[in-house]
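All protein chains of the complex are present and in place, except for one that has been dropped.
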């Protein structure tokens, strides 16, 4: 009998995500081991259980999914997971807390369908959140000049520094956006905008959007009214709005789901995959 | 590949019920997601995970089971679950905390095999507990006149009021039963009695049972000695006791289990089933 594909779902929340579990089942995982309340301390024994049971030639039938609504907490767990592996004693891992990686990947892929990203200027609003930071990383790797916008310049600069430590040749610019004027300035000359703000917060008003004459694509990742970019509907998917193409949160959701499922399947092709934002973005090119 | 049937088991207890899980597996659920410590607060995200993953035409492959030993706590969760659904974004739910709904349905179905319930007089002893209340509801809907018995009249009246708010034309009578005389009075002229008391509490003594000359069927839902109705054995199933037909807790258990399994299977036929006492009773007619 062939080995069954086991996904160990490690969630930092008090209840394991039903969303992530359903997607795992629909990605043809055979057995799902669901763990809640995962911490850097308790994860080590669970990783040992994953790497010390099956033979080395069968380790690719076991994989980890790392999730939870607190992305920073999950990042700390991910670091420990990677350190617990050694030599060939490792299994593949998908890292997608709160869907931040798959969402950022889907958003940047959507933008890239309408604007050549290399050399483009792209503005990421609310860039300090998990999705925003990852969108900045992916845009920068594609060669875009990225304006990293936040309400305070300090926090924007911190993201610039963090991304530059991973992408040394990134073209990044920290920018503070606290009102219509500063937001308009952040969009001046940009062909791409991605709004990654919290639910219920409007980042771009209609006059600001209209004034941003260089914009070609606008992506609003906020799923809860009011819109993050006024005029963009949550269901919009490559919708034309004058010279602009717009996407709402559910509009990029289809691609996000395809990336998630393809990524889960790819975990079981080898025992050394580490699927973070960049790898999920690469998977997204093929779906 | 056809979608796998996922049952999300939501349990208000600190450990998810093994009983409910085994029945789910034996009802051909493919994947069971088991959650403990469910509250009105933490259930919302889990329901979102159930309704926002699969497409609307596939939502009937996902369903919820709501259980736990504290029926009142589970009722609060059920209310929140129903409010979290909207439009077509919903999945089917079976509500059977502590087996209260399937037990009450099986008991009333057993009674109805021997006495036409419409127009009958039925006494429910210890009617204020979860099973008792549901038996009252089901008997009232069948057109029986139901004597709602409890040790205090106030508590009996509260059940009468609660049932009447759901079944406006219910024929209900609150009655206090604190000793043999008052219990005998509650059974005078009744053709059905269902004893739904706590374990180890005798509600009907032998002299009282013998004096109840109109009785045709007596159902004792107490599984732990001493019997709730003296003379009824826990295994009795349609056993003749003079002019009386009697059932014990395990005697109705077979029907209860059939209802439970058929109900789980029916969850996956549509995405809008809400299986509370009445719906489980209807399912019981067909098993």
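First chain written, first letter: the chains are A and B, and each begins at residue 1.
Just so it is clear, a residue touches a chain if its C-beta (ideal position, glycine included) is under 8 Å from a C-beta of that chain, and two chains touch if they have at least 3 such contacts.
As the structure is a prediction and not an experimental result, all values here were calculated from the model.
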Of the candidates A:12, A:27 or A:62, the residue in contact with the absent chain is A:62
The one residue from B:26, B:179 or B:206 touching the chain left out of view is B:26
The listed residue (A:49, A:116 or A:242) that touches the chain absent from the view is A:49
Logged for subunit B, residues touching the omitted partner chain are 14-23, 25-26, 28, 32, 34, 69
Contact residues on subunit A toward the hidden chain run 1, 3-4, 6, 8, 30-31, 33-35, 37-38, 42, 45-50, 52-54, 62
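One rule holds for everything that comes next: only the chains that are shown with their structure count from here on.
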The angle in degrees, nearest 5, through which subunit A must rotate for its Cα atoms to match subunit B is 120
Chain centres from averaged Cα atoms put subunit A and subunit B apart, in whole Å, by 46
